[in-house]
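All protein chains but one are shown at their positions in the complex.
Which chain is which? They are A and B, in the order written, and residues in each are numbered from 1.
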Amino acid sequence: MKEFALFSGCLIPTRVPSYDVSLRKTAEKLNVHFREMENTTCCAPVGVLSLDYLTSLSLGARNLAIVEEMGLDTMCTPCNGCFEGLDRIASILSKDQETLRQVNEILAEVGKEYKATVKVRHLAEIYFDDVGIDKIKEMMVKPLDLRVGIRPGCHLFRPIEVIGIDYSERYFFLDDLINATGAESVYYKHRLRCCGGLLRNVSETVTEAMLRDRLIELKEAEVDCVVTVCPLCFLQFDLGQKLVERKYKEQYNIPSFTYSELLGLGMGLSAKELGLKTHRIKIDKIIEKIS
Amino acid sequence: MSKDEIDIQLKEPIQTKDLDPEFKYELANTYLGKSIEACFKCGACTGGCPVSILTEVYKPRQIIGETLLGMRKEVLAGRMIWLCATCYTCEDRCPQKVNVTDVILAIRNIAFRKGYASKALIEQAKNMVETGWIQRPTASMNKRREALGLSPLPKKAVEDIQKIIKATGFDKLLYKKEDEK
Partner (left out) sequence: MLNEKAVLVIGGGVTGIQAAIDVANQGIKTYLVEKTPSVGGHMAQLDKTFPTLDCSACILTPKMVDVARHPNIELLTYSEVKEVSGTAGDFIIKIEKKPRYVDATKCTGCAHCAIHCPVEVLNDFDEMIGVRKAIYVPFPQAVPLVYTIDMDNCIECELCKNVCEAEAVNFDQELEEIEVNVGSIILATGYDLFDATKLKNYGYGSYDNVLSSLEFERLLSASGPAGGHVFRLSDGKIPRRIAFLQCVGSRDSEHGMPYCSRVCCMYAIKNAILAKDHIHGGCETTIYYIDVRAFGKGFEEFYQNSQTRFGVKFVRGKVGEIVEDVNTNNLIVRVENTETGQLFEDEFDMVVLSSGLVPSQGSAEINKILNLPIDQYGFFEELNRISPVDTKIEGVYMAGVCESVKDIPDGVSQASAAAMRASLKAI
């Protein structure tokens, strides 16, 4: 398998270290080769794009240029925000010569140049396309007997014009990834709908109301846990769940995992090794269920 | 949420002398906002918007409609444009290929230059240009990483960020803001 430049983004190293640990440990076992990127910056996602388009474009392009400097052509990121943002920037710059020229003028100030050769892929895509369902099934020490509600997040599939992965309400490739671990990917209402993550701090009321609706839908579907492929989605359903419980005085008891963590558990790694103690919602009943 | 009796609230009439027909062209000339003129206000965007369903205060169709009408002040100074969760559902649904979310981001860019921006996003941007991380790293974060066997938080290229924002002019915009919303 080829080597990928690993772009972890900001949230994973600072706030979801269990995702950081899990993706590295599972990558080792699955023979996926990541090379650390150095001297990166925040991918400058939607927040910065809201304020200045050119700045967001330039900062993103700088990170892509680093991949080129490493002699690699594919960037792998485990975060939806970084994925959509950088995929879009790579797409714009590969098609629009004038914008590429404009951005390179800015990058010249820091001694860099982006040649528009990088492809951006999400970690989940790597699991599905490069590792493959069969390999994942093989690596399961014992199948996980869980009902899982998978949340793809907003930026794994949308906007479809930029990202181009086919999906529908009833089925998308993450279902297969979940099923490969032995767990059951439960179809539930509105699983493609936004949970309001990016509105946190902008409007707590709206974020929490949206998140609460998503939690109610998960509860109605009677899932054991919710699984995400993005640190922001994870934080919403982990820390965010606690905040919603407090505000609305309701209990959900739905532990939250990232897919890499679930994969790690299936491969026989312990909760301790995967750093799962850092989760806010207690995962004990899940660990019990699968042992 | 379905209502049988529609309670229509009469608003103050809009004065056409207060409308600015050039406003939409300002957006049509930006990269993110260039598809705005194709909108024929069918409402497919709002019909699928997860924020709209919770608060009727927010409607993507209203933002685009008001912009096309030329209600410059209301749109730029208003709270509505900052309530978009950028989930891109509207963009995927629009039959006229209007990049609804991107248009809203373009409007935000203009609003920011006029002195209107969400405090939270300004804070986030400042964190980013000052530390290279979207949230300021703390000692406890590093301690936690150590306990899990991870390396400490890598250094981000803050110097390069400073140079870039100087070249794009973002630094001046970010640090001169007094009138924030």
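Just so it is clear, contacts are C-beta pairs under 8 Å (C-beta built on N, C-alpha and C of every residue); 3 or more make two chains touch, one makes a residue touch a chain.
Computed from a prediction, not measured in an experiment: that's the story for all the values here.
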item: Residue touching the undisplayed chain, where the options are B:L19, B:I53, B:L69 or B:L148; value: B:I53
item: Selected from B:L32, B:I81, B:C94 or B:M141 as touching the chain missing from the view; value: B:C94
item: Of B:Y25, B:F40 or B:Y175, the residue in touch with the unshown chain; value: B:F40
item: Of A:E169, A:E222, A:E250 or A:D284, the one touching the omitted chain in the full complex; value: A:E169
item: Contact set of chain A toward the excluded chain (per top definition); value: 167-170, 187, 189-190
item: Where the unshown chain meets chain B, residue by residue; value: 1-3, 6, 8, 40-49, 52-53, 56, 59, 61-62, 89, 93-97
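The criterion applied here is as follows: only the chains that are shown with their structure count from here on.
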item: Approximate Å spacing (C-alpha centroids) for the pair chain A, chain B; value: 22
item: Sites on chain A touched by chain B in the complex; value: 10-11, 13-15, 17-18, 20-21, 36, 38-42, 44-55, 58-59, 62, 84, 92, 99, 105-107, 109-110, 112, 154-155, 158-161, 193-194, 196-199, 201-203, 206, 209-210, 213, 275, 278
item: Touching residues (chain side chain B, partner chain A) in the complex; value: 30-32, 50-51, 54-55, 58, 82-83, 85-89, 91-92, 99, 101, 105-106, 108-109, 112, 117-118, 120-125, 128, 132-135, 137, 141, 144-145, 148-150, 153-158, 160-161, 163-168, 170, 173-174
